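Only one protein chain is missing; all other protein chains are in place.
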Amino acid sequence: MIIVMRKNATVKETGAVLKKIEELGYKPHISSGEERTIIGVVGDDRRVPMDQVFEPMEGVERTIPVLQPFKLASKEFRPSSTVVKVGNVAIGGDEVVVMAGPCAVESEEQLLAIARIVKEAGAKVLRGGAFKPRTSPYSFQGMGSRGLELLALARKETGLPVVTEVMAASDIELVASFTDIIQVGARNMQNFSLLAELGKCHQPVLLKRGMMNTLEELLMSAEYILSNGNQQVILCERGIRTFEKYTRNTLDITAVPLVKQLSHLPIIVDPSHATGKWDLVSAASRAAVAAGADGLIIEVHPQPDQALSDGPQSLKPERFLSLMKDLQKVAAAIGKKM
Amino acid sequence: MIIVMRKNATVKETGAVLKKIEELGYKPHISSGEERTIIGVVGDDRRVPMDQVFEPMEGVERTIPVLQPFKLASKEFRPSSTVVKVGNVAIGGDEVVVMAGPCAVESEEQLLAIARIVKEAGAKVLRGGAFKPRTSPYSFQGMGSRGLELLALARKETGLPVVTEVMAASDIELVASFTDIIQVGARNMQNFSLLAELGKCHQPVLLKRGMMNTLEELLMSAEYILSNGNQQVILCERGIRTFEKYTRNTLDITAVPLVKQLSHLPIIVDPSHATGKWDLVSAASRAAVAAGADGLIIEVHPQPDQALSDGPQSLKPERFLSLMKDLQKVAAAIGKKM
Amino acid sequence: MIIVMRKNATVKETGAVLKKIEELGYKPHISSGEERTIIGVVGDDRRVPMDQVFEPMEGVERTIPVLQPFKLASKEFRPSSTVVKVGNVAIGGDEVVVMAGPCAVESEEQLLAIARIVKEAGAKVLRGGAFKPRTSPYSFQGMGSRGLELLALARKETGLPVVTEVMAASDIELVASFTDIIQVGARNMQNFSLLAELGKCHQPVLLKRGMMNTLEELLMSAEYILSNGNQQVILCERGIRTFEKYTRNTLDITAVPLVKQLSHLPIIVDPSHATGKWDLVSAASRAAVAAGADGLIIEVHPQPDQALSDGPQSLKPERFLSLMKDLQKVAAAIGKKM
Partner (left out) sequence: MIIVMRKNATVKETGAVLKKIEELGYKPHISSGEERTIIGVVGDDRRVPMDQVFEPMEGVERTIPVLQPFKLASKEFRPSSTVVKVGNVAIGGDEVVVMAGPCAVESEEQLLAIARIVKEAGAKVLRGGAFKPRTSPYSFQGMGSRGLELLALARKETGLPVVTEVMAASDIELVASFTDIIQVGARNMQNFSLLAELGKCHQPVLLKRGMMNTLEELLMSAEYILSNGNQQVILCERGIRTFEKYTRNTLDITAVPLVKQLSHLPIIVDPSHATGKWDLVSAASRAAVAAGADGLIIEVHPQPDQALSDGPQSLKPERFLSLMKDLQKVAAAIGKKM
């Protein structure tokens, strides 16, 4: 970390900062410029929240972190890519993996029908919500444990592994017993109690980026899971909140290559939530694959206007099929399988 | 709700929309403009997520909500202001209530010392974190249940009611048994499982606005608590995330009068988190009182550089005392007590 | 437009609104719901700023626009795509057009060297700044008219048409005399005086989206140029400002398919400014082509650390060459030429 002293910092103030650095077990490194004194703190300063120690001290203008705050999630810690395996499916390797299905599980018929369709089209994982986080308490909140049973049934019928969201720590065990990948929704990205508990379970976790969280924060949330013992984390970019009004969110496509630079974890893209409009899903999906995403998670529904949730952003089967064909070409163009 | 048809929508498409409206038990109201056909849906359309039903239909360009999605939280539902009472303290009336204390409970000595200081200065509620949501898994996570015991002790010593954060539904009962107001942190504003559980308890809830959330979403989260049975909700504006880099967040001061227009619930301001810098807390606090806030929640620490959390934004006791005097003058200027 | 009356609006207030609508020459269309009266205004309401007329009236809660505010720029006005032709180059057709060159023109040697390199690699237009908008008055402001002469020289040498920025209305004639496409920078997207003047000239205009502007505003700025008589407008997405800190801006990739839905104008992407980092330019470029962009504008510099401007986001020649090969494959995968 670097500590920038104020222009008019006194010798006494600077001395107090140096003393504190040594008390904490670090070595200070002073550099006196024309206008400012700058103090480098040598040593791994991630152990203590250094900014919170030094910023309140008299004479300190600000502190500047040098190291990234995440460690286990970093590329430096683990230079080779993590590949998360779920049955026969490998996420983070040289194949683009598509997860698809309805926003919410609504009935056995609906789920099985969609599961067969997306498998046919080439999807490798079935998605479907049993517990639905909804802005309004009056909206459909999901089928709960009955939904989980249906997901397990669809898995049995189709052979597709299943990803579904968990909203409460108390449901982790239940969800884990029925499904293959446990999803943390965008609104729970910084639900640290939930993350810590997921770190203790043995199933892959799909961690969605919060709609107003930085990539650094996403990687810090992954760090919660990793540092609690679970190394199977898949990150997901699903759009961030901006001032633009035509789309539900703004897909931050550059998150894909950035995460690849910063971390060894796989990253997939959710074009359905990122755009909020089915007629933008295809273009967003192609862009994600071209940018190097390890996979996609797409909402598909045979009758979007009958969907109990997220109809406007769900693709009809025929459009999904056509999209999958397009994506295979784009994947091939950048040297990936699909 | 209003449904705007595309310019080239066919008679068949428009017919399907009209039929669907009637199926759902509403009355359609058609208005044919020069360029577009617009269909009004008459009836309380909050029962079903209408946008999700109609937007996927062929020929529909978009839907426009007319009614606000929150009901119990709205001023229309309850025109008179809600006053939340905690012991002798009334939040939402004609008095500006200041809650103050350390970011985190660190020790008996620390907490009691600060509790006496803030009481002396005129604070009416003691704040202090026992469970701390931290971005990094390596940062101090709070004292947990021991922290709650210390808060109860400080309450006994000073007579000040206590507000503290709960991070997990499984801790609600524990936290409720030791404290007076239960806080939902910004990162949990849309942790709907937690909100629903808090709706079933009998203690006042301090609901902080998420850094990424609109005021409509804040009121919808309050609606979760209200609709589950708990009417004692205090809202808190604590800064939102923007592109500005000098401050930790951007205090949305206009949230105060807006919430007063839209809702009957009290709203307080957290100038410490909103700015992230102690030397901006005073100006932000004065602004909040002048804008009509029902109260403030301020971080105070005798030695900010020793604080285990949020040192940079904590006020020293003498500054807090001086601020309280300034705030009394501002409160008086707008006809409020303090 | 739709006017939503307040719940408690009086008959007199509603009457005044109806009267005003008729005064302005429109037909009102009343719909009385359970909670609100809604008044539709039938007729093309883009002639007057209706929200500004009705929102201040007593009893009015809010107004909701139904029609898009842009007309000449809209797909409805002109369903077939506009193709902008510059010499042999057609922008907006079935070919992906790459514009490349240095951020700033620095010298004859530098410009000619880069011009030859980018032509060799397959770029069809040469970019280079002569007038540079810089945040700091102390930064290099560009070579001015000497830079324009060098651009004209490079055009003569290579045959590549040239695009360069104009910053002041008084320079339009000068810039037009030396170059082929006139660029409006992001910071001038709402410099309406400049836009109106460009509408009167006869050269294609490359209009960059402001970092703070919605797509609706971008199309309204295009409308300024179109309505003043110049139909040759190329739009450019170059990243918007968000809270994310790793990148200079956030590339709004969905802007590409959205503009294609809303407008007939071509849209290209600037991956250099959108990311601010050369090692993200390739992924962003591939994504842009896959999303359907009509072209790209990329900064290339043989020695980025010697560049007088934007070195960190400039590609070295060998990387640009390699990128062009990748892009050709992606273009082919989606059925486009390059």
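For reference, chains read A, B and C in written order, and residue numbers begin at 1 within each chain.
Convention: a contact is a pair of C-beta atoms (placed from the backbone, for glycine too) under 8 Å apart; a residue touches a chain by one contact, two chains touch by 3 or more.
Keep in mind that what you see is a predicted model, and the values were worked out from it rather than measured.
K.L.:
Of C:D180, C:D310 or C:D326, which residue touches the hidden chain?
P.N.:
C:D310
K.L.:
Using the touch definition up top, pick the residue from B:V17, B:L148, B:I182 or B:L215 that touches the left-out chain.
P.N.:
B:L215
K.L.:
Among B:L280, B:A307 or B:M324, which one touches the chain that has been omitted from the display?
P.N.:
The single option touching the absent chain is B:L280.
K.L.:
Which parts of chain B face the unshown chain closely enough to count as touching?
P.N.:
Chain B touches the missing chain through residues 212, 214-216, 240, 242-247, 250-254, 256-258, 261-262, 274-275, 279-280, 282-284, 286-292, 326, 329-330, 332-334.
K.L.:
Tell me where the left-out chain touches chain C, residue by residue.
P.N.:
20, 46-47, 49, 51-57, 69, 133-140, 167-170, 187-188, 190-194, 196, 210-212, 217, 220, 223-224, 227-228, 241, 278, 304-305, 307-312, 314
K.L.:
Could you pull out which residues of chain A are in touch with the chain that's been left out?
P.N.:
Within chain A, the residues that touch the unshown chain are 2, 4, 7, 29, 31-36, 38, 40, 42-44, 64, 66-67, 76, 212, 241-243.
Methods note: only the chains that are shown with their structure count from here on.
K.L.:
Please identify which chain has its centre, taken as the mean of its CA atoms, farthest from the centre of chain B.
P.N.:
C
K.L.:
Express in whole angstrom the distance between the two chain centres, defined as the mean CA positions of chain A and chain B.
P.N.:
26
K.L.:
Check each residue of chain A and list the ones that touch at least two other chains.
P.N.:
212
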